[in-house]
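To start, the structure under review is shown below, and the notes come after it.
With one protein chain removed, the remaining protein chains of the complex are shown where they sit.
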């Protein structure tokens, strides 16, 4: 951390900074310039302490963080890529993993039909929401427990792992019984009680990026899971909120190389929630693989025009199968496969 | 809702829209232009249905929502201003209500000292966090239950109502026993299980705006509380995330007149979390009252330089007392009082 | 500037940083931590040099700027508030200056009518656009030279100074003949050839904030004017682009105290372009004065429903007169007058 003193800061003010630094067991190095004094704070865990603690002291102009606030998810702590393994399917390796299925579980027929087609097209994991976080209380909130039971049934029948969202820390155990991967939705990325509960559960988890959170905040949220001993963490970029209104969210394609540089965790991309429209999904999905993503989370619905939620962003089975063919070519061009 | 068909949409495509509209019991009016057909959907609750349901149908170019998605929080449902009453203190009336106190409850001494000074300066309600949502798992997470007990004790001793944040739906009852007003933090504005639990509790609640949520989404989240029969809802503007980096969040001053125009709910402003720096708090607080806010939520700490959380944005008791004097003048200039 | 080296950076890499620093005539101070080496660069004009110059060197992890990139507009260079004087009207002093008038000059009658009413209501300066930057080439582009002539005529007749926008560096002289204050629009805040031309002209200038520029970039743009010797610079906050869609732009109320803290230049606020709707203008205008703005720039049109441009955000003469009464009270409550 770098503390910049105001022009004319007094000897006492500077001393009180030094004292505070020492109280954390850290070292200090003074840079007495002609105009300003700058104090460098040296210690291994300065990233985990708020800059406010120094910024509030008298005579301070500003405090700049040098160390990142996240730790366990960083490449500095673990240089090698982490692999997450689900029933023998490895995420984060050479193989691109595609998770596909409907936004919401609606019925056994719907789920079975999707399972069949997405598996045939080459998806490794099926998605389907039983608990649906909806912006309006008047929207369909999901089949909840009944939805979980359908997921468990179809998963068995088609021998395909499933991922589903968990909304409440109280439901972690119940959802874990039905699903192979827990999903933390964008609106819950900073729901720290939920993260802690999932961390303790040690279940594989997909942590979606909060739609207005920085990559740094996202990795810091991942630390909540890792610090509880849950190493099976997969990140999922799903678009951020910007001023652009031609899409629902702007997919932050740069976050993929940034994550790969800063973190050892695997990262997948959800083009469906970003685009908000099925016609834009293929281009974004292809870009994600080209940029280095380890997998995709794609919405597929047998009859999008009858979907209870998010039909507009769902691919038909035929379009999904076509996209998978295109993705195979892209994967190959970057030295990977599906 | 307005459905714009693609140029050259077929008779069958247009008919299928009409059929879908009828299935909701709504009326339709066709606008057959020279280039395009536009279908207007007429019904009283079209705002509560997703536009996707029509956008996904073949031949559709786009669907535009005319009715707002929120309902119970709207002025159209209730024209008159709502008042929320806490121990005889009315929020939403002529009196400006100031809630003040430390970001986090740290000790009985700290709390008692703050209670004394903020009450003396004219604050009506004391704030203090027992459960702290922190972006990093390595940060101070609050005194939790012990903090609630301290709040209850000091509240009794100084005869001042208190507001504190609740993070988890399981804690609603416990927090309600200690606090007069429940606070939903910015990161939980769309935590719908929490909103539903608080809605059922019927306790007065301050709903902070999600830092990346639109006013429309905020009012729709308020509907989650209102639909459970909880009418004691106070909105709180606390800044939104933008590209500007001289403040922690950009306080959206326009949201105040927008809310006053669109909703009957009272709205207060938290200048401390927006600014992130104590030196900016007075200007924002004054602007809020001038713009029509019904109250303020301000962080005050007896010794900001020793605060465990957010000391940088906390006012000292002396600065708070000075600000209260200035606010009284502003309040008077807009025909109100503190 | 603070240069953070990568873990394991070599002796040679660190030396090459030091050499580069010396080539600028600056000093260096080394902070050799247990994990990382951090190099502090000490010099009085490091803010004016790109961080890239060091960030690109081998072994560097990141470079952090401590000094701000702007200089002449900063309080560090000039501690005392700057006053801009137009025909004896001082901007930046105790008096709040209100500039009002139509978005676009349409006719002599329109202009004369506005001049009469805004002067009567207490405005000191009249605004009116002769050159209109329009997002679409099919929109009304202003009366151009004929508009300037009308402005000059009405200004004479009503003895009121005028402000008008200049779009092109070639027009600076021509516009200066008609107008007392030149206005640089939001889309031209970083049109550096225009800024340089206006800087050389030494005419009073209102520099609107780019709707997606930070306060730091805004003050750095002001440096373009100041460096040419033009000290008559007035800043104008007019809203920034965010995700919020209930207003045209989100007025950044915090920018006022931030500017007051960082710069000696006067700052005014344009509530009309931010709001985009006349009903929101009064609340924002009052907030601006309460927050410490030195003036306002408000759109007034005798018949908003017939305005050629931006009628929706224009106040009627009656509403403007009413607002001026309210603003007088607010001004008084913060120790100023109109």
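Letters A, B and C mark the chains in the order given here, with residues in each chain numbered from 1 onward.
One rule holds for everything that comes next: a contact is a pair of C-beta atoms (placed from the backbone, for glycine too) under 8 Å apart; a residue touches a chain by one contact, two chains touch by 3 or more.
Only a predicted model underlies this, so the values are computations on that prediction, with no experimental measurement involved.
Trainee: Would you mind spotting which of A:186, A:230 or A:255 touches the chain that isn't drawn?
Mentor: A:255
Trainee: Which chain C residues would touch the chain omitted from the figure, given the whole complex?
Mentor: Spelled out for chain C, the touching residues are 45, 48, 50, 52-53, 55-58, 69-71, 133-139, 167-170, 187-188, 190-193, 196, 211-212, 217, 220-221, 223-224, 227, 241, 277-278, 304-305, 307, 309-314.
Trainee: Which parts of chain B face the unshown chain closely enough to count as touching?
Mentor: Per the touch rule, chain B residues meeting the hidden chain are 2, 4, 7, 27, 29, 31, 33-35, 38, 40, 42-44, 62, 64, 66, 76, 241-243, 245.
Trainee: For chain A, enumerate the residues touching the unshown chain of the complex.
Mentor: Per the touch rule, chain A residues meeting the hidden chain are 212, 214-216, 240, 242-247, 250-258, 260-262, 274-275, 279-280, 282-284, 286-292, 326, 329-330, 332-334.
Keep in mind that, in the parts below, only the chains that are shown with their structure count from here on.
Trainee: Which chain's C-alpha centroid is most distant from that of chain A?
Mentor: For chain A, the chain whose C-alpha mean is farthest off is C.
Trainee: Using mean CA coordinates as chain centres, what's the chain B-chain C distance in Å?
Mentor: 31
Trainee: Taking the mean of the C-alpha atoms as each chain's centre, how many Å separate chain A from chain C?
Mentor: Distance between chain centres, rounded to whole Å: 38 Å.
Trainee: With chain centres defined as C-alpha means, what is the inter-centre distance between chain A and chain B in Å?
Mentor: 26
Trainee: Among the residues of chain C, pick out those that touch two or more other chains and give their numbers.
Mentor: Residues 242-243, 245.
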